[in-house]
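With one protein chain held back, the other chains of the complex are shown just where they sit.
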Amino acid sequence: METSLVLLLLLAPFVGFLSNVFLGKQFGRTGSGVLGTLAVVASFIATVIFFMQVNSTKEAINIHLFDWIAMGKFSIGFDILLDQLSLLWLMFVTGIGALIHLYSISYMHDDENTHKFFSYLNLFVFFMIMLVAGSNLLIMFIGWEGVGLCSYLLIGFWYKNQDYNDAAKKAFIMNRIGDLGFLIGIFIIGYLFNTLDFVALKQAILAGNGTANLALIGTAALCLFIGASGKSAQIPLYTWLPDAMAGPTPVSALIHAATMVTAGIFMITRLNFLFELAPDVKMIIAVVGVFTALVAAAIGLVQNDIKKVLAYSTVSQLGLMFLALGLGAYEVAVFHVITHAFFKACLFLGSGSVIHALHGEQDMRNMGGLRKAMPVTFITMLISTLAISGIFPFAGFWSKDEILLTAFHGNTVLWVLGSIASIMTAFYMFRLMFLTFFGEFRGTEEQKHHLHESPALITVPLIVLAVLAAIGGAINLPGNNWLNHYLAPLFKGHEAHHLDNTAYMLMGIATVGALIGIGIAYSMYISKKQVPEADDKVQGLHKVLANKFYLDEIYMAVIVKPIYALAKFSRDYIEKGLSNIVFGFGTVADGLALQGKKMQNGNIGFYLFAFVFGLCSIVYYLFFVR
Amino acid sequence: MDVTLLLILLFIGAVATYFSGNAIASKVALFFSVAALGVSLALLNQFSQGTDISFSAQWIKNPNVLFALKADGLSIAMVLLTTALTPLIVLSGFGNNFNNAKNFYALVLFMAFAMIGTFLASDGFVYYIFWELSLIPIYFIALIWGNGDAEARKKAVIKFFIYTFAGSLFMLAAFIYLYQKAGTFKWDVLVGLDLSATEQFWIFLAFFLAYAIKIPLIPFHTWQANVYQKAPTIGTMLLSGIMLKMGLYSVLRWQLPLAPNAAKELQYIIIGLALAGVVYGSIVALKQKDLKKLLAYSSLAHVGLIAAGCYAMNMDGLRGAVLQMIAHGFVIVGLFFAAEVIYRRYETRTISEMGGIRQQTPKFASMFMILVLASVALPGTFNFVGEFTVLYSLSTENMVFAVIGGTTIILGAFYMLRMFQHAMLGETNAKMFADVTVSEGIVFVAIIGFLLFFGLYPKPIIELITPSIQEILVHVK
Amino acid sequence: MGEIIFYALAAVTLGTALLTIFSRNPIHSALSLVVCFFSIAGHYLLLNAQFLAIVHIIVYSGAIMILMLFTIMLMNLNKDDESHKPIAAKIAATIAFCLVGLVLLAGLLRTKPVVESYYYSGEDFQSIKVLGKVLLNEYMVPFEFASVLLLVAMIGAVLISKKDKEKSLK
Amino acid sequence: METILKEIGVETYLYLSALLFSIGVFGILLRRNAIVMFMSIEIMLNAVNMMLVAFSTYHQDASGQVFVFFSMAVAAAEVAVGLAILVSIFRNHGSVDIDNLKNLKG
């Protein structure tokens, strides 16, 4: 029973994928969307059932499907582990996934390849479930790479545009850089512990088997973090995520905001017992996280593309989560992941709704005043923006506050930096809101004429998500701490912070900070009615920020260009050179042959002379040289 | 029933194809190759039930040569690779109209015959004969039915032939030396020889030259790209899908057990060379304009990794290498076939002249995509199983190896996706791209099915090859 | 006494041999060679091989040289028409001569050919009778085979010189 | 029967033959006239014949002299064939200078 339910959980999206691939055209556009959505809903239901069960029994479910790879010293099974952590993740993966599928039915209705879209989306959910529910690192890796693949496919969904394809490729390759780190981490773990299974691994580490070599464990942890930073867009591997906005907006919402990008956090949380052994690495994680938060927030200040702003915001938020991870507050990070999933998905879907209404326009300079035309979108997005800015009592407030609290207890510098990042967050999010929904409409007349609120299929998910964004903080309210208790079996005795004066003070500081950010935005975009300048007019720091610290250019110049140059050099010179060495033997032989032909000159006198010479040499050698 | 049946069947197949006439040659060849597949599956069945399907008989008394064919798990796996790919390769020729088709297909079958012999032979001399024999058909296939300028082709093909022939001659010299020591060419006896360090060193080098050229490892690879490009696609498939594996198989079967100490001594250098090939092949592949050449360099990179696994000389390395050999055999055949499918429609192999195909044939594009993904070892495909195992084995030797070898994950994705993007995506191409035909579809589906199935359930193959690899490892240790 | 005759004959032999190769006119060469052959016959006589000496004169001077002279006359080669040889050829020839001479002589000298003096047992070994017996008993097969040799030479000479009759076999 | 060998020893004949042989070699290398080259070859063969006879006497064995007969037969046969070839060359070229025979080379 359990197994078949697990199979349903796992395979429902896969079946959806297959049927959409092979029969999608027959179902029609709506039909394929419905099919895809139902598949995810089925998974969601299964997840809920398991969630109930585990929540009550507190016992993880471990199911062995079949043997997969046999290694020399251990074998890797195709196993599924449903414990508190994975179920939690599955809940919002399948839940938000279902909502976004629903949303997409309407959003992608006019596309010619709707069935493909849904098949990819289903495939993504399938791989995501695998990632989350895998019982060992390698199964997780299947999902890990699989979601990367789906991300690639969906970013490049409009494959006729080569820029989009470039973005897709970039995402895949940068992910793969991280994946290499992940793999190396897996290798070290396998080498040290002779198992890749999470449960066995945890037992081994707790029992102290194979933990002697702390340096190697540290390396493993660092490699795994590299993997995580690839998937979760941390410095220095984050540049793919903003580019990934080339994909359709539901994709951005599902993959690049709510689910896939949190895989890195999931992985580190999953392996928290390992990271606990590597404090240096944890420090690195925290520092990288906070800097990512800062840098991305800074870039986000000046972006004009509505989705790009959200993308940098995502990067920034992910940075905050890593900050929490680095400080050992795994449950805090998880908490933020969940709330972030709610409000960021909502924001993306809302922006999708806007873009939909404007027929593909994404530049905020060409928007404005949409508040009246699209009230539902506006309100839901406002709720989410408040949540992300950390305004009481929305979900983001609680989770972000926990992170900052943790940071404050851990390292004041980190706390300061994290706070700055969250102030910036408040600023650019409201900048987005003000530019989009307030003021006068700045687009073309024709766009204005067609302005409309999106259909129900779009607004319903928005509303659901907005509600969650508003109240989602409830799962881990201070004092109640349901989430902490729920996740407690996973972590080694980590105490939740008490609500003391410090906590209240910090809450206050954070709120004030957020309000300051909002205020600046208000003064700039509402009072002064500023509109960001055209791209070629920006100057100074602004220009640096607008160009994302020139990071793409630097990567291009430092890594990609040299590789291309090397490739060209190898192709044109090394290959030819090697080839010529081989041909060189032929050429030498050929030259010898030419010389030899001159010797074979047809002259009997010479032939005879050679004969005599040979005769004499042989006789001489045999009788005089001994 | 023993393994000679397979050889006889294929040989008869070659002859029958030759005499069948041009019109039905391809069908006759298909029939025999499918029959060979059937026979090999039947043999596999017998083998797994414990029946002895080996064959041995005195061939030449002086020098003492046995016509010995030994079937263990490793051999059978390689034989199955050959017999499984041959029908696909033959089938993939259905879309071409070859001049003198009877000769062509007869050569294809003959080549399969020779390669199977190589995989089965357990007498060094017989092994060598089959090894060389397999060169002849591919020489003619590439020379006569190849494409491009005849002079350039001749040059490339003759270089290939002489180069590989040269390498194997040193192997022959080594075999003769071993014979002088042992008085027989039998595998079991040869691997049991007690050789001094110097002897092992030279024997290892002699074998290495043969295999390094065949596999090929850098810097012995210069024949590869040109021949792959110039040969007809079927020839390229035979070369890259099966023949390369002969070199790798031979490393496992002959080189390592014969000169284990030398192998250990030179292990790091050779793994380094192989991994340099991984990186170098990937980098050169990045800037290739010709699709087949790009695939050739990708093959260089992949076999470099397999070779590194072989020379890691531990259970995982060897097993991973074998798995990856099989996986790579399938995927590279598929990829070359995709190139051929494009060529049939666009008459070009230059990537920049393609593009926008996906819109016209989504089915083909999807299948091509899956092959590309398999080639970059996406988890879930068989290639991942092999690549993971190999990389893991390298990491147990030295973590640096795993990191260098692992760059294939990044660079492989880089050049393959770049290729796919420019070849298939983008604005719809003005030229018509007809949908894949039935025969083309069968080839693709079979390959993809194989890769995906064993990607999730590689257990049968692992169980098949493990005992024989253990036996080899006994000699290596 | 014999020694003097020997050295005189040897001088004649070598001298005429040299004349043979140095004469610019082939006729002179041929005539010198005839003298050379006669001197060699003299050596045979010195060595008590009378029969051989006669046969030698008959075959060489009588047959071979006549054949050559005939050819020379027939082709009207009795004039000094040999093209000027390059100096390199002369040097090469001289080197070759010196090499062969030196190596052979030095080789023979070095191996100290005969240490013991010559004892004549008195047995008859080279009368016509003995030679005949040896030739037709012991050496019967080579003797017969020599006829094959001569037959081949004869057919060959004819084959090369005779004009073809254009007639098809089939 | 006394022979010269008692006085001078067989080695002197060896040296004489070797010298004569060398002269033959000299001639064949020096001259370009085919007929003179033939003659040089005859000198070489005669040098050997002389040596054979000397050895025959030395060993008091008739077979050496019998061999000389064969050698003569060979010489005669060679000359016959050689002259036949020479004649046909002369017919085609109008000369017997072997320096003209350089068409086959390389």
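Each chain carries a letter (A, B, C and D) given by its place in the written order, and its residues are counted from 1.
Keep this in mind: contacts are C-beta pairs under 8 Å (C-beta built on N, C-alpha and C of every residue); 3 or more make two chains touch, one makes a residue touch a chain.
Going forward, contacts and distances are computed from a predicted model.
Novice: Leaving aside the chains on screen, match the unshown one to its UniProt name from "NADH-quinone oxidoreductase subunit N", "Peptide/nickel transport system ATP-binding protein", "Cation:proton antiporter" or "Amino acid/amide ABC transporter membrane protein 1 (HAAT family)".
Specialist: Its record in UniProt gives the absent chain the protein name "NADH-quinone oxidoreductase subunit N".
Novice: Since one chain is left out of the picture, which of the remaining chains does it touch in the full complex?
Specialist: By the stated touch criterion, the chain not on view contacts A, B, C, D.
Novice: Can you work out which residue in B:27, B:154, B:344 or B:475 touches the chain that's missing from view?
Specialist: Reading the full complex, the residue touching the unseen chain is B:154.
Novice: From the list A:52, A:212, A:557 or A:618, which touches the chain that is not on show?
Specialist: Hidden-chain contact among the options goes to A:618.
Novice: Sort through B:1, B:41 or B:60 and give me the one touching the missing partner chain.
Specialist: Considering all chains, including the one not shown, the answer is B:60.
Novice: Would you indicate which residue among A:163, A:572 or A:590 is in contact with the undisplayed chain?
Specialist: Missing-chain contact among the listed residues: A:590.
Novice: For subunit B, which positions touch the chain that isn't shown here?
Specialist: Given the touch definition above, subunit B has residues 59-63, 103, 125, 128-130, 132-133, 135-136, 139-140, 143-144, 150, 153-154, 157-158, 161-162, 165-166, 169-170, 172-173, 176-177, 179-180 touching the missing chain.
Novice: Give me the subunit A residues in contact with the hidden chain, please.
Specialist: 586, 589-590, 592-594, 596-597, 600, 602, 604, 606-608, 610-611, 613-615, 618-619, 621-623, 625-626
Novice: Take the complete complex as the reference. Which residues in subunit C touch the chain that isn't displayed?
Specialist: 104, 107-108, 110-113, 137-142, 145-146, 148-149, 151-153, 155-162, 164-170
Basically, only the chains that are shown with their structure count from here on.
Novice: For which chain is the distance between its Cα centroid and the global protein Cα centroid smallest?
Specialist: Looking at where each chain's C-alpha mean falls, the closest to the middle is B.
Novice: Using mean C-alpha positions as chain centres, tell me how far subunit B is from subunit D in Å, no decimals.
Specialist: One centre to the other, that is 66 Å.
Novice: Could you please state the distance in Å, as a whole number, between where the Cα atoms of subunit B are centred and where those of subunit C are centred?
Specialist: 70
Novice: For subunit A and subunit C, what's the span in angstrom between their mean Cα positions?
Specialist: Centres of subunit A and subunit C (C-alpha means) sit 102 Å apart.
Novice: Name the residues of subunit A that each touch 2 or more other chains.
Specialist: Answer for subunit A, listing residues that touch two or more other chains: 605, 608-609, 612.
Novice: Which chains touch, pair by pair?
Specialist: Once each pair is checked, the touching ones are A-B, A-C, A-D, C-D.
Novice: Over in the complex, which subunit D residues touch subunit C? Could you list them?
Specialist: My answer: residues 1-16, 18-27, 29-33, 35-36, 38-40, 42-43, 46, 49-50, 53-54, 56-58, 60-63, 65-66, 68-70, 72-81, 83-88, 90, 95-97, 99.
Novice: In the complex, go through subunit B and note every residue touching subunit A.
Specialist: Per the stated touch rule, the residues are 159, 163, 218-219, 221-223, 225, 280, 283-288, 314-316, 319, 356, 358-359, 362, 366, 373, 378-380, 384-385, 388-389, 391-393, 395-396, 399, 402-403, 406-407, 409-410, 413-414, 417-418, 421, 425-428, 456-459, 462-463, 466.
Novice: Where on subunit A does subunit C make contact in their complex?
Specialist: Those residues of subunit A that touch subunit C are 605-606, 608-609, 612-613, 615-616, 619-620, 623-624.
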